[in-house]
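What follows is one structure encoded as structure tokens, with my remarks underneath.
Only one protein chain is missing; all other protein chains are in place.
Labels run A and B following the written order; every chain starts at residue 1.
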Amino acid sequence: MNTIRQIAAVLLGIIFLATLFAGAFAPAPYAKQFRESPNASPSRMHLLGTDELGRDLFSRLLYGSRVSLLLAPAAALLATSIAALVGGLAGYAGGWLERIAMAGTDLSMSLPWLFLLLTVRAVLPLNVPPAASLLITFALLGLFGWAASARVICAGARSLRNSDFVLQAKACGCPSLRVLARHVLPNLRPALFAQLLISIPVFILTEANLGILGLGVSEPLPSWGGLLRGLENWGAVQANPWRLAPLLLLLIVVSCFQLILPREDFAA
Amino acid sequence: MWHRILLRHLLALLLTALLGGLLGATLVRFAPGFGVDERELDTRLHEDSIQALRHSRSNERNLLRFYADYLAGAVHGNLGVSHSFARPVTDLFAERLPVTLRTVALGLAGGWVLGLLLALPVATLRGWSYEFFSSLACGAFLCLPSAVVAILFLYFGGPVALAVCTVVFPRIFRYARNLLLQTYALPHVLTARAKGLSGTRILLWHIFPAAAPQLLALAGVSVSMALGAAIPIEVICDSPGIGQLAWQAALSRDLPLLVNMTLFVTLVTLAANSASDLTSKALVKQAA
Partner (left out) sequence: MRRLTLALIAASILLSGVLPAKSQSGGELHFVLRAEPKTFDPMLVDEEASETIRFLTGGVLIRVNRKTQALEPELAASWKVSQRGKKISFHLRDGLSFSDGTPFSAEDVAFTMRKLLDPNLHSPTGDSFRSSEGSVRVAAPSARDVIIEFPAPVAGLERLFDQVAIVSSRSPKKETAVLGPFTVAEYKSGAYVLLKRNPYYWKKDAHGQRLPYLDSIRLDIQQNRDLELLRFKRGEIQLINNLDASYFENLAKEEPAAVHDIGPSLDAEHMWFNQVPAAPIPDFKKKWFRSANFRLAVSEAISREDLCRVVFSGHARPAVGPVSPANLFWFNRSLQPHPHAPQEALRRLQQDGFRFDGHVLRDGEGHAVEFSIVTNAGNKSREQMAAMIQQDLEQIGIRLNIVTLDFPSLIERISRTFDYELCLLGFVNVDLDPNGQMNVWLSSSSNHQWNPEQKSPATPWEAEIDRLMQAQASTPDQNQRKRSFDQVQKIVWDQQPFIYLVNKNALAAISPALANTSPVVLRPQTFWNVESLYYSNQGRGVGQ
């Protein structure tokens, strides 16, 4: 098992490096339109062929990965931290705090946040630089993506509240926050890791959907989400199966993350 | 005692739902494009007609009054009239609610069965190859945009409920797998195994009760997951349900329809989560 973990780490490292130095590996600038050869098949010049506008797909994949690979895990971490904080605190404290926090969580799961995103876009200037727009998008994703797991974590924390070791820690005079940080949260790790792993691909995809609202990565900058949205034209995918490359890469990255995350000690 | 708790829960639920409706309406009211009608761009329309279109929704500008009027109507069973469909909201709900409820219920059931069936062997078999491949398969479904999942179902002619199931099950799997692994490593389970208890007995007597609070919470949450997944899937598969309605309402900033929709989603979410909370508490009490 350890070998697999090492392989995963190396693979992830290679992908990170390749995307970080995308400029060195990419055969063409990501925005350059080879207008004479749109929808081209893979060739020596275009390793993964070209898109509808004749842009080199391999270069776009490299640059798109850079954006998504850095920001999606960061946003996932943010969402997981909020979920841990809200769910952990509420479940551990119990009483009215728990009730209010959970009501807030339920509301947060049911409100049409789409309209808030639209309002954010309306407040931002139209000429906002792509990097800023990206950061805002992923920050929003992180800020809104915590609710579901907060509930699961709260349930976990609630059952830990009265467990023997927490009671003992409390009896020994351990301050509440310390109990929460050292005894409760570590025991909630399984749910937190699940949240983290689910969030990464989900955020990558959501970013693409936010593009529709004018948030997210705008042309000509590529993103994984944008490339994956290309799969929606299934007719084109059937004709050009190499269009599945972004999906494959995302799958590899998510699997690698899954493998290198510290596995629960007990399962070894 | 029980009915008092239930009553308190119901009251809290109703208040939260009402607050949800108001917050939802606020989000819509202040979103860009509120009160804008696509028809304004129709070049055949006379200037008077365009002005009439622009003022047709001025009664919704004062949000609190709109909400108060809406609630007063709702008490009498009048949920208002949708702008984009030009029909009473009650009619639209009556037509479309059964479709979505069926899709979501089937999708959820399928998602849970599949998710648990895949997760259980991970915890019990502990072979890395099974775990690796099942995680990979679930990862693949997580990475596929729901739109693509829906399109694949269209191509291969699967039912819409199955598309909801494919969106829900990887999440169930991921949580359930981690929770089960954790529970199987608990001291009392290890003791039971060491004493040679059968797998089924361990699962039913020791694993499920210990993992129940979090699994139940997950069950509550999965309802809103499935509802959320139903929106893009219904839109793409052209399934005439609430999800499709929600999308069209959002695109036309149809306030009366959206308020009802938010209230409905909030109520369902609250009901599902309250039910899971209550069951979980009852279980804890029973165990104590």
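Throughout what follows, a residue touches a chain if its C-beta (ideal position, glycine included) is under 8 Å from a C-beta of that chain, and two chains touch if they have at least 3 such contacts.
If you're wondering where the values come from, they're calculated on a predicted model, not measured in any experiment.
**Student:** Which shown chains does the chain we cannot see touch?
**Tutor:** Contacts of the omitted chain with visible chains: A, B.
**Student:** Consider the whole complex, including the chain that is not shown, and state which of B:10, B:23, B:36 or B:106 touches that chain.
**Tutor:** Once the missing chain is taken into account, the touching residue is B:36.
**Student:** Of B:49, B:62 or B:191, which one is in contact with the hidden chain?
**Tutor:** B:49
**Student:** Where does subunit A touch the missing chain, residue by residue?
**Tutor:** Within subunit A, the residues touching the omitted chain are 31-33, 35, 38, 52-54, 118, 121-122, 126-127, 211-214, 218-220, 232-236, 239.
**Student:** Quickly run down the residues of subunit B that touch the omitted chain.
**Tutor:** 31-34, 36-50, 52-53, 84-87, 92, 95-96, 151, 154-155, 235-238, 240-241, 244-245, 248, 251-253
Rule of thumb we're sticking to: only the chains that are shown with their structure count from here on.
**Student:** Distance between subunit A and subunit B based on Cα centroids, please, to the nearest Å.
**Tutor:** Computed from C-alpha means, the inter-chain centre distance equals 21 Å.
**Student:** With touch defined as at the start, can you tell me which subunit A residues reach subunit B in the complex?
**Tutor:** My answer: residues 1, 4, 99, 102-103, 106-107, 109-116, 118-119, 121-122, 148-149, 151-152, 154-156, 158-159, 189-191, 193-194, 197-198, 201-202, 204-205, 208-209, 228-229, 231-232, 234, 247, 250-251, 254-255, 258, 264-267.
**Student:** Considering the complex alone, what residue numbers of subunit B touch subunit A?
**Tutor:** 12, 16, 19-20, 23-24, 27-28, 30-33, 126, 128, 132, 135-136, 139-140, 142-148, 151-152, 155, 170-171, 174-175, 177-179, 181-182, 184-185, 213-214, 216-218, 220-221, 224-225, 250, 258, 261-262, 265-266, 268-270, 273, 277, 280, 284
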